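A single protein chain has been removed from this complex, and every other one stays in its place.
Right, chain A next:
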Amino acid sequence: MSRALNSSVRAGLAVASIALAVAACGKKEEAQQSQAPGAAAAEEKILHVYNWSDYIAEDTIKNFEAQTGIKVTYDVFDSNDMLETRLLAGNSGFDVVVPSASFLERQIKAGVFQKLDKSQIPNLQHMDPDIQQRVALHDPNNEHSVTYLWGTTGIGYNVDKVKKILGDKPLDSWNQIFDPKEIARFKDCGVSVLDAPDEILKVVLQWMGRDPNSQKDEDLTAAAEKLQQIRPYIRKIHSSQYIDDLANGELCVSIGWSGDILQARDRAEEAGQGVKVAYSIPKEGTIVWFDMLAIPADAKHPKNAHAFINYLMEPQVAANNTNFVNYANANAASFGMVNDEVKNDPGVYPTPEVKAKLFPSLAYNEQATATMARLWQKFTTGQ
C-alpha cells in the first residue's frame, strides 16, 4: 500500500527523513554494540507493533496474547512517510513494523532493519514461492522481511453507470482511462486518480509499452505528458476519499488499491442504496505491491517480534486476516482456509494469466524522485 499524505505534509516528512537519516548515521554503531547483551538476557513479555490502520482481523492480537502471554501494544499509521520518519529517527521503540516493499527497499539500504533469524519463524515454510521471488526484488533473498499482505493497483467502478456508458464492453484496460478520447466519456460521472505519483507514472508507462520502472527523465516526462492530456477529465486526485465516494455513487471510475475498492463494494452493499461497485485489473498489467513485516535493528524485543511474525504466518491466522481485510496473503498453506468469496474473487487472488502481467513498483533513486515530484505537482495543479 503506497498510501500517501497530501503533498505538503509529504514534503515536510521528506525533509524530516533526510535530516534524521543524517542524525541517525552516528548512532548506528552504538545500537549494534548494545544489541548483543540484550539478546542474551530473557526478554520481557512485551511487544510493540506498528501497523496500518484497520489492517488486521479484530481478534488476532487478542489470540496472540492469550497464546503466548506477550502483552502487545498496537499502534497504527496511515502513510509510509510517517512510518519512515519514525524509523529513520532511530530508537522508534517498535518491534514489528509493516512498510510497503518499495519503502522497505530504501529503508534496508539505510540499515534500519535487522536480518531475520529464520530458525525462529518455522512457518516460513508455508510461503508462496512465487510471491517470495517477487518480493526478493525489493528485499534480496527475503532476508529482512516477511510478506504480510499484498494487493494490486487497478480500476474500481460503478457497475451500472459504467454499463450505461460502455454498453456491454467491459472496463478492463488502461486505455479506457489514459486515452483522452476514452476517458472523456466518463467525465460527467466522475473519475478519480490515486495521489500516488510513482504508481500512476508506472502504470502509464506500462500502458505506453515502456519499462514501468524506468527512472529515465524522458520516460517520466513522456508519461506525465500523457497524464496532462487527461487532466481535464479527472475530478479528484486523492488516495482514500474514493472509497466512500464510489460507495455512495459520487464517483464512477477510480484508480485505486484492490482492498480499498472491495471495501467500497462492501460499504455500498451495506448502505443498500443500489450502488454496485466492482474492481478490475487492467489487461495490460499493473502494479503488485506488498506490505512487509520487518523488525527494526534497534528493536528491544526481537524474540517476541519473531514469535509474532511466526504467529501471523500460521495458515489459519493468515486466512483470518485475509478474510477480514480483503487483501491476499502470501501464505500458500492458508489458501484452503480463506472464505470462498474472497478466494474466488479475481480482484483479491488474480488468475495466473493476470498474475503473469503484474510488475513490482521498485523504489526510485533520488533524482527520479525529484523529477516525479515536479511532474506530479504540475499534474495536480493542472497547469
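Following the convention adopted for this analysis, a contact is a pair of C-beta atoms (placed from the backbone, for glycine too) under 8 Å apart; a residue touches a chain by one contact, two chains touch by 3 or more; residues count from 1.
As a working rule, contacts and distances are computed from a predicted model.
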> Under which of the names "Copper-, silver-or heavy metal-translocating P-type ATPase", "ABC transporter permease subunit", "Peptidase" or "Multisubunit potassium/proton antiporter, PhaC subunit" is the non-displayed chain listed in UniProt?
Replying inline: "ABC transporter permease subunit"
>> Using the document's definition of touch, tell me which of A:I70, A:V162 or A:A247 contacts the absent chain.
In response: A:A247
>> Of the residues A:D168, A:E270, A:E353 or A:E366, I need the one that contacts the missing chain.
In response: A:E270
>> From the list A:V76, A:A136 or A:A184, pick the residue that touches the absent chain.
In response: A:V76
> Where the complex has a chain not shown, which of A:H48, A:R106 or A:K161 is the residue touching it?
Replying inline: A:H48
>> Given that one chain is not shown, which residue among A:F64, A:F94 or A:W207 touches it?
In response: A:F94
> So that we can see where the missing chain sits, which residues of chain A does it touch?
Replying inline: 3, 9, 12, 15-16, 19-20, 23, 26-27, 30, 48, 50, 53-54, 73-78, 82, 85, 89-94, 239-241, 243-244, 247-248, 250, 260, 263, 267-268, 270-273
